[in-house]
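The other protein chains are all here in position, but one chain of the complex has been omitted.
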Amino acid sequence: MLNIAIIGGSGYTGGELLRLLVNHPEVRINLVTSVQSAGRPVHEVFPGLKGHIDKIFEPFVPDEAAKKADIFFLALPAGGSAGPVSRLISMGKRVIDLGPDFRLRRSEAYKTWYKFEHPNPSLLSGAVYGLPEIYRMEIKPARLIANPGCYPTSIILGLAPLIKSGALIEDQIIIDSKSGVSGVGRSPSLPYHFPEVNEGIEAYKLGNHRHIPEIEQELSLLGEKRVTVSFTPHLVPMSRGILSTIYVKQKSAMETDGLRGIYSDFYRDEPFVRIMEGEALPNPRSLRGANFCDIGVYHDKRTGWTTILSAIDNLGKGASGQAIQNMNIMMGFEESMGLNIPGLFP
Amino acid sequence: MLNIAIIGGSGYTGGELLRLLVNHPEVRINLVTSVQSAGRPVHEVFPGLKGHIDKIFEPFVPDEAAKKADIFFLALPAGGSAGPVSRLISMGKRVIDLGPDFRLRRSEAYKTWYKFEHPNPSLLSGAVYGLPEIYRMEIKPARLIANPGCYPTSIILGLAPLIKSGALIEDQIIIDSKSGVSGVGRSPSLPYHFPEVNEGIEAYKLGNHRHIPEIEQELSLLGEKRVTVSFTPHLVPMSRGILSTIYVKQKSAMETDGLRGIYSDFYRDEPFVRIMEGEALPNPRSLRGANFCDIGVYHDKRTGWTTILSAIDNLGKGASGQAIQNMNIMMGFEESMGLNIPGLFP
Amino acid sequence: MLNIAIIGGSGYTGGELLRLLVNHPEVRINLVTSVQSAGRPVHEVFPGLKGHIDKIFEPFVPDEAAKKADIFFLALPAGGSAGPVSRLISMGKRVIDLGPDFRLRRSEAYKTWYKFEHPNPSLLSGAVYGLPEIYRMEIKPARLIANPGCYPTSIILGLAPLIKSGALIEDQIIIDSKSGVSGVGRSPSLPYHFPEVNEGIEAYKLGNHRHIPEIEQELSLLGEKRVTVSFTPHLVPMSRGILSTIYVKQKSAMETDGLRGIYSDFYRDEPFVRIMEGEALPNPRSLRGANFCDIGVYHDKRTGWTTILSAIDNLGKGASGQAIQNMNIMMGFEESMGLNIPGLFP
Partner (left out) sequence: MLNIAIIGGSGYTGGELLRLLVNHPEVRINLVTSVQSAGRPVHEVFPGLKGHIDKIFEPFVPDEAAKKADIFFLALPAGGSAGPVSRLISMGKRVIDLGPDFRLRRSEAYKTWYKFEHPNPSLLSGAVYGLPEIYRMEIKPARLIANPGCYPTSIILGLAPLIKSGALIEDQIIIDSKSGVSGVGRSPSLPYHFPEVNEGIEAYKLGNHRHIPEIEQELSLLGEKRVTVSFTPHLVPMSRGILSTIYVKQKSAMETDGLRGIYSDFYRDEPFVRIMEGEALPNPRSLRGANFCDIGVYHDKRTGWTTILSAIDNLGKGASGQAIQNMNIMMGFEESMGLNIPGLFP
């Protein structure tokens, strides 16, 4: 059995890691930490886990923690991972960081977009961006995984086949994403107070969402060319789920059927990407609790615009599910172990 | 007192007309018809109206109906208005049609987009598109108002200032709209069954939504040039509200402040269009039951794309509120009479 | 025009007072205060009010405030009204307190249920419980109105006809209430964070909700006999609305039709209480934004239990609507002035 630790386990991604890992056949959860909930039983903070795990949230002391696990999942706020990761790695531990601290390759980008000076820029080059569909080979031996952001996961998977083949006009990529509220985390604040979210929909962080540099970095690497995107996130009154609607112009337009062929080929061997057929369109409602990314493509001959729809569960493939997929790859387990779960419906 | 009739009054737009008109100081609701609910008291179908109106839904017999009212609001399914409108007009009545039968100027467009042969193409040229901010002068004397669709209202108001001034590149207009479920009407069917809508979001009618020709017709008239748009509607788990996120490229880029100036000037005297200031962004949650359209603009220097956000209540400014605004203009009442109501919050 | 002030105006009851009063024909809103939002324009905190009011939230300084208005609406947290009310009354102002500080007649009850020592017990006897259907005559000349709690309003109106006539077995009254989330106020905290409320329902404050003494006090006065109730509130994933399901045993059982007769007679002249007929049952969905209380009664011959269903909008008849109704009575305005609005639907 592999001993794992979850650092920062009382938020939504922590809870989803716990929910999935209690049933993972090769894993023992040996440590769960939380600043706010230290001392409380896990099932008090997550009543649904009662009977599944009897751990207590502990404070996080890196040197102590290192004795208890071989793989560390970090679910900490932006800027919170850089320090502990360095210590854990130096003690020979492998880390899957669900936060943003190691996703960007250029340390200056943290200054520009996250407004902090990265404390460990030297670690950035060694981190592997944990999107298995793109970096599976690099993930296998990695010591430090930067688990992708939720929006970037939906968007990069949605665009990869066309970006990689150079089929798109690079400066005409418009991304309109819609997210459920768990995407903003579990800390209460006025904009996410129930009556403020319910019965409305709104855009936020126009032009300055922190996932922009992550999306552009990965698309540029895939396309081997500087890619700039217009990205606008929206908050939707639902608990989980992301739908990204992506508008692109092809250099030489392929129609819907051809596009589906491209996507099906690109993701042929992927266990967690599904290409929609017939009239069906992706909807995160069918993905709650699952690790899938559902993708639909449509080319509008009349306007010349191509639309890509990409749906995930922000806590599944967009965070904790993907982190476990990464762990499975790193450890040589079957990649879908503990993850082959259909989404809840309804 | 003006006698009015509501034809097809048991759906959501009918209900909203009733809700607003029971308190309109110059109007007497003299007839409310419904095929399905004929014979039932209005307050049985709309319990909230109990004590506000004691009418019974009647069957619609045009010649009888004509005796009871001077202005007719029609809230009938697509294709259902063309016949009765002709009869009512010929009897000297004025009609505000909330359906789509008179919104398109070219009868062939009905064949292409609505899949029916328009039975009264000769009436099309006489109909006035009832968007007061654009056609106020024509609405005043009109005998037949084609009340705009909900999506088109949000979109045309959002684009008018820039389209009219010729500031936009005409083939780079991407519209991503999000609507609450009342927009699909009150007829139950599987996709709108509560558990099928709740906790999800999906695009629908990719490339073939019937509001496309309406949007393009009006934008082309405003821009005096053929305008083509990419329009993708989405269904959001909320009862009311539309948010349209519109992505455009300016020929010569003005920044956010300049754009706000343009919009504020354009809508300076409009009682029902509000331009967002500071950090505020439009959200239909603040518009429920109101006749306002809230518009935000943002220019992203980094990408060169400009984003316009336009929010309405699909049953308010997107249907029944706007219909009453049209009636007020036609009758010479104060334009905001019966409509000067802040949206419900929360 | 009557000058009024709203003290503590940035929460949900404050917002609803503003929403309703901007259109009240006899009122000028002359002062709106808020601790947290002092200095901010009202429309920044309530975007739906943009164009309806151009006030700025001010700090609350009683002596300054007293110069600006004749009637004061107080929407302050428990324990916050007692001080200011005393000062305002002494300056000849009339006060409608939407908080709980003057609802209970016995000062010890504040110690037991609210855990504070009442600072002004001498004012308690002069306060009038502002439920117009029971205390209309006392409200008219009152200087201090204790506006009823939301749950109590639904419950007292639901029980009054049977309690007053002595028809019920006093110790067999079970009240199961369900409330939307705005009932807990606008301060964010974990239990009301969107994903924690959505897709669930739960009971809370079993046996110790602060509305219990208020309910029992008023029912005991009505019944002229000590009445004890079992009251259990539940939180429902909706923004507004209360449904109270009340189970009682009649001493000598009247059947459904007879009961409806009793209720219709009792509330015959009431503008804001409606008794359901036929198969219809009360649902707060039809009451959003309205000042009505809808009541249904049903006697089950098989079990001998009688069920009373009572629905309100917790911010309407359950708070701000009722406060305005009280103001109308106090000032001799028409009682339904500014309140005769059908609920939003859907």
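Every chain is named by a letter (A, B and C) in the order it is written, and numbering of its residues begins at 1.
In the analysis below, a contact is a pair of C-beta atoms (placed from the backbone, for glycine too) under 8 Å apart; a residue touches a chain by one contact, two chains touch by 3 or more.
Every value quoted in this text rests on a predicted model; they were computed, and no experiment measured them.
Novice: So which of B:G39, B:G126 or B:P195 would be touching the chain we can't see?
Specialist: Of these options, the touching residue for the absent chain is B:P195.
Novice: Looking at C:G9, C:G48, C:G223 or C:G241, which makes contact with the chain not pictured?
Specialist: C:G241
Novice: Where the complex has a chain not shown, which of A:E133, A:E170, A:E199 or A:E216 is the residue touching it?
Specialist: From the options A:E133, A:E170, A:E199 or A:E216, the contact with the absent chain belongs to A:E199.
Novice: For the chain that got dropped from the picture, name the residues of chain C it touches.
Specialist: Interface residues of chain C facing the absent chain: 171-172, 174, 176, 178, 180, 195-196, 198-204, 206-207, 228-230, 232, 234, 236-241, 243, 245, 247, 281-286, 288, 298, 300, 302-305, 307, 309, 346.
Novice: Going by the touch rule given at the top, which residues of chain B touch the chain that is not shown?
Specialist: Within chain B, the residues touching the omitted chain are 12, 180-182, 186-190, 192-195, 197-199, 237-240.
Novice: Using the touch rule from the top, list residues of chain A that touch the missing partner.
Specialist: The missing chain touches chain A at positions 12, 15, 19, 22-23, 44, 46-52, 182, 199, 239-240, 274, 278, 280, 283, 286-290, 292, 294, 340-346.
Here is the rule we use: only the chains that are shown with their structure count from here on.
Novice: Using mean Cα positions, find the chain sitting nearest the overall protein centre.
Specialist: Chain nearest the centroid of all protein C-alpha atoms: B.
Novice: What chain is the most remote from chain C, judged by the mean position of CA atoms in each chain?
Specialist: A
Novice: Please work out the Cα centroid separation of chain B and chain C, and write it as a whole number of Å.
Specialist: Roughly 36 Å separates the two chain centres.
Novice: Can you work out the whole-Å distance between the CA centroids of chain A and chain B?
Specialist: So the centre of chain A lies 39 Å away from the centre of chain B.
Novice: For chain C, what residues touch not just one other chain but two or more?
Specialist: 12, 182, 199, 239-240
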